[in-house]
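Note that one protein chain is taken out, while the other chains of the complex remain in position.
Just so it is clear, A and B label the chains in written order, and each chain counts residues from 1 on its own.
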Amino acid sequence: MNMLAVIKSNSLVIGALTAAVTATAALSAPAQAWEPTKPVTFIVPAGTGGGADQMARFIQGVIAKNNLMAQPLVVVNKGGGAGAEGFLEVKKGKGEPHTLVITLSNVFTTPLGTGIPFNWTELTPVSMLALDQFVLWVNASSPYKTAAEYIEAVKAGDEKTFKMGGTGSKQEDQIITVALQRTTTPKHFTYLPYQGGGAVATQLVGGHITSSVNNPIEAVSHWKAGTLRPLCIFDAERSAYTQKITADMAWSDIPTCKESGVDVQYQMLRGIFTSPEATPEQVAYYVDLFAKVMATDDWKGFMQNGAFNQKTMSGDDFRSWLTATEDTHRTLMSEAGFLAKKATN
Amino acid sequence: MHEHEPASDATVVSVRAMDIATALALMALAIIVMLECVEIGFGWSEAEGPQAGFFPFIVCAALAFASLINALQAALFPTEDQHGDFVSIPGLGRVALVVAPLAAYIFAIGYVGIYVASALFIAIFMMAFGKIPLVKSLAVGVGVPLALFFMFERWFLVPLPKGPLEAMLGY
Partner (left out) sequence: MIAGSRGNGGACVEEISSLMQGFAVALTPFNLLLMAIGITLGVIIGVLPGLGGANGVAILLPLTFSMSPTSAIIMLSCIYWGALFGGAITSVLFNIPGEPWSVATTFDGHPMARQGRADEALVAAFTSSFVGAFVAVLMITFMAPIVARFALQFGPAEFFAVFFLTFASFIGMSKGSPFKVIAAMCLGFALGAVGLDKMTGTLRLTFGHDELLSGFDFLIAVIGLFGIGEILTSIEDGLKFQGAHAKMRLSSVLTTWRKLLPYWATSIRSCLVGCWMGITPGGATPASFMAYGLAKRFSPNGKNFGKGEIEGVIAPETAAHAAGTSALLPMITLGIPGSPTAAVLLGGLMIWGLQPGPMLFVEQKEFVWGLIASMYLGNIAGLIIVLTCVPLFASILRIPFAIIAPVILVVCAIGAYTVHNSMFDVWMMLVFGIIGYIFNKLEYPLAPLVLAIVLGDKAEEGFRQALLSSQGDLSIFFSNWLVGSIMGLGIVLLTWPLISGLFAMLTRRNATKLADSGAAGE
């Protein structure tokens, strides 16, 4: 039970911080002391086609379309070792300001789970762009209409007959699954790791797994097509998007998991970091750049399409949020037994 | 790798000896990997199914077994072909004359950058092997890296390792 408490306190931290911080991006208005002098490499510590990759390529498009930067932005996928390849590359490039990296939760989970010598404090945080939501999905032809019904079915069924599909191993999807299992005691899910969120959603449509915790953007098309059904959203509040997605439902109509009696919350960071030892001027440039990106209509449409939680922050607030969230992950992962057995150095 | 083994008689090394050496090397590799697999676990785990070492352990067991047979075959029942030479002495010389400059080239990339190293490598290779005149060698040696530079750095925006010369020119 104390795991749930931790998750809840985590989202409290998020809530408390955001209220104070949303306007931080505006602080960097003064004249630019630094500008990129050559193409900026935008590293995606994940494979092609996933949520982080889509967002990075979208940002690339927005920056190019609106001429927000004199130099081009080049997206590079470095997903080896659950993103370790990408993070180590940025870490290596000390004092090289022409490198950005977009993170997902693996900025915390990869070092904790594999023991590779890397910590987010070794990079320079720039901005939090948004928080990505997680939704509990089942196949639309399954009998479960609410999260409570589904959890009851898992409890009543045979051990491990319910299959939860997710992206990667010992990462966010599996962390949520382990948290969910606290409500299905004594029964467990069989957790099946796949390469990407798109594959997970398709496997759910095909009936090879019984549920998933896909991000909204990965499953929305199947929801529209009437093949998947959302049960609940792993956030403290319902989504703010009220535009109808299907004939009768909007994102805001999906109940929170807590409402449905399944008290689990989790959201994933979509943030930007740059190389170690970047100067304050360089960080200010990028903070300002992403503030401009987030002000575009394209970005707002993208946020709505993926039902993102539009929390943004930068500077010290972002740092303290990162510190708190890393602690949360350490606790979650150590309770789930996901911490690396031996640290490799 | 093994080309530099001492010559027993007139030949450098026989196919049979190379066969045995390669099989033994593969066997050693397989055993190292199997030991590592034992360390990370190669059985069934309740939560994760087959563990991380499960698959490599099986393939390396097969590799060790196949290599053992290959080694025994070459040692005990060599075929007609296996008594032949693995490589002729002039042939080995020519191979070494490519491997050595290539290694030097890769070594140099780290210090002078890929473009300067490529220019030198191409020009020297052309002069040494093709007996191609200096001017023509230099032209190709400078032209190709220059074309690659524009292709990778300017058009396709793929950064390659650069050295002091590029830094002087502002890249």
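Keep this in mind: contacts are C-beta pairs under 8 Å (C-beta built on N, C-alpha and C of every residue); 3 or more make two chains touch, one makes a residue touch a chain.
All values reported here derive from a predicted model rather than from experimental measurement.
Contact with the undisplayed chain is limited, among A:N119, A:S142, A:S169 or A:S252, to A:S169.
Screening A:T121, A:Q195, A:T242 or A:T279 against the full complex identifies A:Q195 as the residue touching the chain left out. Listed by residue number, the positions of chain B touching the unshown chain are 1-2, 15, 18-19, 22-23, 26, 29-30, 33, 36-37, 40, 44-45, 48-56, 59-60, 62-63, 66-67, 69-70, 73, 86-88, 91-92, 94-95, 97-99, 102-103, 105-106, 109-110, 114, 118, 121-122, 125-126, 129-132, 140, 144-145, 148, 151-152, 155-161. Residues 47-49, 53-54, 57-58, 60-62, 64-65, 72, 74-78, 80-82, 84-85, 88-89, 113-117, 160, 163, 168-171, 190, 192-196, 198-199, 201-203, 205-209, 218, 220-222, 224-225, 227, 301-302, 305, 338, 340, 344-345 are the ones on chain A that touch the missing chain.
Keep in mind that, in the parts below, only the chains that are shown with their structure count from here on.
Chain A and chain B have centres, each the mean of its CA atoms, that are 40 Å apart. Against chain B, in their complex, chain A makes its touches with residues 38-39, 41, 72, 74, 169, 188, 191.
Touching chain A in their complex are the following residues of chain B: 47-48, 157-159, 171.
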